[in-house]
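For this depiction, one protein chain was excluded, whereas all remaining protein chains were kept in their positions.
Entry: chain A
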Amino acid sequence: MITGDDYDYLIKFLFLGDSGVGKTSVLYQYTDGLFSSKFISTVGIDFRVKKVAYKIHGKTKRICLQLWDTAGQERFRSLTTSFYRESMGFLLLFDLTNEQSFLDVRGWLEQLKVHAYCEMPDIVLCGNKADLEEKRVISPGRAREAAKQLGIPYVETSAMTGQNVSTSIELLLDLVMARMETIVDRALQPTKEPLVDRVLSPNMDTVHLVDSDKQSWSKCSC
């Protein structure tokens, strides 16, 4: 059980992509042996938690990462939309050996635009199963070009070998932390109003800054 004193930031990421691209395996690779997953049947979402230390301006911040997995509901094209809204970053995966999963990336981005907390949230695109070189149908060049057009970073991962698994999640964390810092900076500039009130947009009540609303800790289920 994590109490309010155990971390400085609670960050939620949602793993997206067609079924079979390896979302759960990537998550498993990233958190294996450290924390068990919890499946919440009412919302049909599985989540894992990992605590990481993050250096920002020479200070180390303790971050509680909640990693949300869609647990098969994407097969039915039904996704609990509140999880889009509450996520601060998205890891969008496709399978390098499956053309359709690559083509479907656009559809997932459309979904994100509609349901996420803003139109251009932080996303990292992952071409997974990079270890299956002989089965690969999406070349690195083609994937990079697509990612460039979409304006999102691209990483090739392998849940099997662990290649770039941490890298991709850390990259997403960098993006989210940078965005938060920008918002905090902006919030601090004009007035001396309490930080929390200004940082939290109505739809984004998941950034719990230190010493902010203590009651909300109890809502955190990690």
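The working rule: a contact is a pair of C-beta atoms (placed from the backbone, for glycine too) under 8 Å apart; a residue touches a chain by one contact, two chains touch by 3 or more; residues count from 1.
Following the convention adopted for this analysis, contacts and distances are computed from a predicted model.
Per its UniProt entry, the chain excluded from the display bears the name "NTF2-related export protein", taken from "Origin recognition complex subunit 4", "ER membrane protein complex subunit 6", "NTF2-related export protein" or "DNA-directed RNA polymerase". Across A:Ala71, A:Leu91, A:Ala147 or A:Met177, the single residue that touches the chain missing here is A:Ala71.
Not every partner is drawn; the one left out touches chain A at residues 18-20, 39-44, 46, 71-73, 75-78, 80-82, 221.
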